[in-house]
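These notes are about the structure you will find just below.
For this depiction, one protein chain was excluded, whereas all remaining protein chains were kept in their positions.
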């Protein structure tokens, strides 16, 4: 009488509907950067996912970092990049370029892509309405990192208002100190602090790995859902790779400080956000209290 | 890297999301009765569909008729059923039974089923808040049909309020005249008139056929979407079967009087509502202006 | 210059006005059933009183029981009535009839009568929006009473909303358990629990006696107003008849649980509600904290 | 079983309730002055009626004139009263006294009486918030009447706000021109114009006669209710006495300009307002469109 | 290129703007009376200041006393003025005159002046809406002062509402006791108590001195701003003149009871309020916590 296909279709939709309902009116912060930004044939499916979230009544917030375009512009201007313990030593002229590329190029390009999908996006950096207040980061070993900042306060009011008014805030990972000086800051941290300040339902990291594994060497051991205490056990048992450790620890800390759920997913798969949050098992790892 | 299944899943969800958004906050009237009520293994999937609509922010209204339970109770009470041109001749004692079975049994049973699915349903008949005002129907051939009524007015205020307050109104196809006398009325007409009074986005008839066919004898000629003017042409070309004619004509009339879309779908398929309105082609026939 | 009649009229109106004001916007639950339902020449004056309350801005709620119509229908269907300690042993087929008669007949008839008086009434049973949640009552002596329930929870939200929207809820004394099974429940208890859940200003029992007497044998000793502690003393002094004891104890309990005033009045007098609450001494007994 | 008294009481209350409902939230302007002010044993019942109106949710506005206290004060100050065609010739020093006595004495005394009855009254004159704008009245025969004004505009906003906030405005029949000069004005006109500006439900004149008679010499021919066109006929047939003519004509004009009902009643009867508006026939004459 | 005058102008406006902003939506109570009322060529600039406050969004309240007009009217009526320790012994006929002159003359005249400046003013006395409740003052030495009252309660609701609705309340310093009897009260106290009841931002006394001096004999030692504790020190050091002592002590008490700032300024200078509160140093003395 009716095909198996219909049954399958009905089942997939039935599976998605409750998640859609559950997220309606909730805030979802998405950290986007690094390699996930390079998988160019994927970028548009990610923007589609972000737009779709807004369309079904969720409040997505996109936080982005810089990436290769900053280095390219520094090279064109013959400014040498120096790093210390993985942090870019950011002198005044470097900072000027970082700000221009992040706020004036990447940020506006992402905003444009979302606009073309029919949603209203608005590009911000941490200097707007002083939403990200920072102070100069002091390196433990005394090296002067220049304009590298650490967050002292998130002023979330503007972001909340834009979400409520159905805009998608696209936020460059920059901040300013009390004198209005610009600082470079880690985009993962910006995303986390914004999610905490907004008591977000979800914080999603688009990375280039599939998630957390029970056995670090076995791709088949991907964990779909895990609690903070289970994570602590995995860490104790040294089953989390060193590369993953800081991110996983940060996720757990975010949960402790009020984010409901943190997701680590592979941003190089098409439609990764949609598959993670509107299907039963998702595609990556969800961390909960 | 990722399976075909994931892509298919992502596509089905992507397909559904815009329809979900489009219907958010809209009113959908569902006429449920006759054979579709008998397909017992299907009934629960239909109630799930109705509940799901409410869950994703749509305002469903369920209108039901009587069916075999009325005859069964009349038989137990030794009251003989008489019909004239397909209409039940309804004397006072028959009417008493019709009202008791429809308002006191079927209506409350559907309400209970919805409640168990976690949504709030409320059973009404046309006498509550005088929502369905009727007058005695006069048969063209002068035969006295007894308490068979035709609708003179729908008082939709209560129904609107309940929808806005997130209740699902479950409405028995009965009405009362100005003296408070109860009348039996055709449930298709009740559903239509309520949809018109509420300027519903959709009116869905759950029937035991698949929809309108371009060629009345070819099941493969099912028409997914059709306009009122195309229907009029089909009628003129005598391509609509006699049995379908009154229902199809009524659908077209409903569109003319303000319903946005009328659907004729097969209520004996599982999840018929969900498949019709959350997939691109649906499973039945959608009639639009 | 002006007649004694005018002075008397002015006085009666002056007497009523402050009570009208005092009750404006307050909730009054009226339990209607048993003999008071039979005094047919009185029924309409009672419906007028209920309608009048709504008209002057009070929120009346009418709770009704079953009475002789259930027995009549059971007899017509050859279902035998069995009782145990005054409670009807309610098997499945009896329950089906109880529900049909109460929700499908009495409830809709009272609703119709109120509608004809120009107010908007809406008939509910405890299954609608799961407003009365029950569990199977366990008889102390182990006898299985069938579908006789005791109330576990009142979901008053729907009733409150309807009152605020100026509907008169007419509620049949039925409930359903978590599986959606219907249960027969004592209508006095339903009225009490609803009044408690709504922190009602008044709960009025329309009975066939005049109220509480100081001397159980002296009609002239009717007590107009009495406190809970005075009632306790009357009970201790055994001045309350055995027949009255459970009802009086229930009234006192209702006061303890938040109802402001409970009235026991004679429902066989015309306009009993109006005379009780809009005149200085009333016609029955008012119990207060 | 129950006394005739109870039936009578129920009937009087039943009679009053619909009127109370009908007037809820409506505006009633009461003109109080002249002889009705002298019937000292009656004054308090009138203030009770005004307070009672506020208590049952009506918005009463009390407009008063001056009366004998002005003459008394003028006499004490040796200021001679002169009249021309029934209008007081009001020179500057007379006007000063009129204003002081009306705004500073009578107005505040009525305000105090109402306050003592537990309602919130506030005394105003036409100068407050410029609610009564006037210009100098020009006598047809060219006689200079001094500070006698005719109303050019009512600024009703303040009065409306006070009513909505549940104050009873008590308004002295004075006004001011564009330069802020005070003027004496006819209190009947003030009451009429305020009632028109507020689209009042009722304008009640408390006079020393019973109302309009069909036969000017027969007290038993008092007319309870009359339309404007019937009044015009009575006037044509010269059945209205000369003394009554201006007031009756003004009432008819008020109706034409938007007041729903005008009442002429005897202010020397106790509780005259209450008896007129909360009983079926009232005690005076009600004029309607 | 641009003149010194422009720079000066820019500076004065720059100086005023923050004060204007700071006061927006705040309440300022102004006590006006005595000699400041006599400087006739100044009165209009004061009314302009009050109107201007309302125009820029502040909520001014004007409280006034009586002054020479009361004595003049008493003289005209041959009522002798008697005083005891600076308080007028107020018998019934004196009180009647005090009330008439204050509520019926001065109050309405100030109201008119404000109205002519295009703002909406409304004249009240303490009897309206019972805003100033008093009891008979008992003189320490047992002398009966007659109708001289002390404040027992301020009912500020009406005043607040009028302010919010953009009226300027003009309040005569009178009150009434529970029986509705009028009493004469000190206008400084009325202003203070109203400012306290409204948690006013400012209470401004328009007097005939320039403010508080550090050296009572040196006009050049005027103190612009002073705290309560500094005042207490000045008092201890006996640097405040005896005449000033009660007023200064009352100011300090007002601050303790919730007024934010109290100003003593010279009401015989044109535009004294505007110069005091919209310039950096003001012209008088501001007392703060």
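Should a chain be cited, it is by its letter among A, B, C, D and E, assigned in written order, with residues numbered from 1 in that chain.
One rule holds for everything that comes next: contacts are C-beta pairs under 8 Å (C-beta built on N, C-alpha and C of every residue); 3 or more make two chains touch, one makes a residue touch a chain.
Just so it is clear, the model here is predicted, and its values are computed rather than measured.
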Write out, one label after another, the shown chains that touch the chain missing from the document.
A, E
With the full complex in mind, choose from A:17, A:102 or A:269 the residue touching the hidden chain.
A:102
Which residue among E:89, E:234, E:274 or E:287 touches the omitted chain?
E:274
Full-complex contact with the absent chain, from A:51, A:89 or A:124
A:124
Subunit E positions in touch with the non-displayed chain are 1-2, 6-7, 9-10, 12-14, 16-18, 20-21, 24, 48, 52, 55-57, 268-271, 274-275, 278-279, 283
Which parts of subunit A face the unshown chain closely enough to count as touching?
76-77, 96, 99-105, 108, 111-113, 115-116, 120-125, 127-130, 158, 161, 165, 167, 176, 179-180, 182
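Keep this in mind: only the chains that are shown with their structure count from here on.
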What are the mutual neighbours of subunit A and subunit C in this structure?
B
How many steps does it take, at the fewest, to get from subunit C to subunit E if each step moves to a chain that touches the one before?
2
Equivalent interface positions on subunit C and subunit D, same or different at half
same
Roughly how big is the turn, in degrees to the nearest 5, that lines up subunit D with subunit E by CA atoms?
180
Among A-B, B-C or C-D, which chain pair copies the contacts of D-E, with over half of them the same by residue number?
B-C
Comparing A-B with B-C, the one with more C-beta contacts is B-C
Rounded to the nearest Å, the gap between Cα centres of subunit A and subunit D is 73
For subunit B versus subunit C, what separation do you get between their C-alpha means, in angstrom?
37
Quick one: report the Å distance separating subunit A from subunit E, using the average Cα coordinate of each chain.
60
Each of the following residues of subunit A touches two or more other chains, namely none
